[in-house]
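Here it is, the structure in full.
For subunit A:
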Amino acid sequence: MESKNILVVDDSRIMRNIVKNTFATLNIPCTFFEAPNGKEALSMLEQHPIDLVLLDWNMPELSGIDFLKRVRAMPQYRDLPIVMVTSEAARYNVIEALKHGATDYIVKPVNERVFYEKLSKIIQLQP
Partner candidate 1 sequence: MGLASFFRNLITSGKNFEDNDPEKMEMTIRYVLLNSMIFVGCILLVLFGIQSFRAQVYLQGIIDFSMAAITLVGFVLLRTSASFLWASGLTVISFMGLCGFLVYTGGVQNSGVLWAYAFPLLSIFLLGIRFGSILTSIFGLFLGAVVLIPGFSPQTYERAFAFRSIGVYLLVTLCTVVYEVTKMHKDKRLLQLTASLRAERDQIAAMKDNLQEALFLLDPAGIIQDQYSPILETMLGKTNLTGTAFLDLLSGSLTSKERDLLKDFFTMVIEQRFDPAMLEEINPLKEFTYLVPGVSKEKTLSATCSRLQREEGRVFLLCTLRDLTREVELRKQIEEEERKRQQEMRALFEVVHVEPRIFEDFIQELDSQFTTINTALKDTNQDNQNILVTIYQSVHAIKANAVILGLSDFSEKLHQLEGEIKRIQDKRLPDFQDMLHLTLEIEKIYRERDTFQELLERIRSFSKSSGQLQEEQVLIQTLERTIERLSRDLGKHANLSVKKLDSVALSQLDFRLLKEVLVQLVRNALVHGIESPEERQQKGKPPAGTIFLHLEQQGSHWCCIVGDDGKGLCFDRIRERAQHLGISLSPEKERQQLLQCIFSPGFSTQDDADLHGGRGVGLSLVRDRIQKAGGTIKVSTDEGRGCKFYLYLPLQQKDSMAAG
Partner candidate 2 sequence: MEKYIKPFVDASVGVFSSMVGLSVTVGRPYLCEINSPHEWDISGVIGLTGQARGAVVLSMKKDLALSITTALTEKAQQEINEDVVDAVGELINIIAGNAKKGLESDFKLVISLPTIVEGPKHRIAWPLEQTRIICIPFTTGDGNEFWLSVALESQQGA
């Protein structure tokens, strides 16, 4: 499998590192891109071809859910895998994210097994 580009979006640097480290346990060759909020994530998306976005919800400037809405409105990103990685555990949050086009939903604290189960499937669907 060729190297995948993963965009990690979270306002906490510590969290971005944790997400990167947990993703690394999947043993999928990849390059990481990071953004601390939705606005910078959008510009990252424009500059690089991304295969998977791991997206937090509560962030300054542009929140995860608003980033999701904007990205899904752009036809070229309709099928971009975007997985929420957030502390928001309530069902109404999960439903809202999925309704607006999130590919899947992971609740923090992150867990290797969950990452493996959900993400390996998604990333392998990519050509």
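The set was built so that all candidates are chains of the complex that A comes from, given by their letters.
Quick notes on this structure:
As a convention for this text, contacts are C-beta pairs under 8 Å (C-beta built on N, C-alpha and C of every residue); 3 or more make two chains touch, one makes a residue touch a chain; residues count from 1.
Treat the numbers as computed from the prediction; the structure is a model and nothing was measured.
Between subunit A and the candidates 1 or 2, touch in this complex occurs only with 2. Partner candidate 2 is touched in their complex by these residues of subunit A: 11-15, 17-18, 57-60, 86-93, 107-109, 111.
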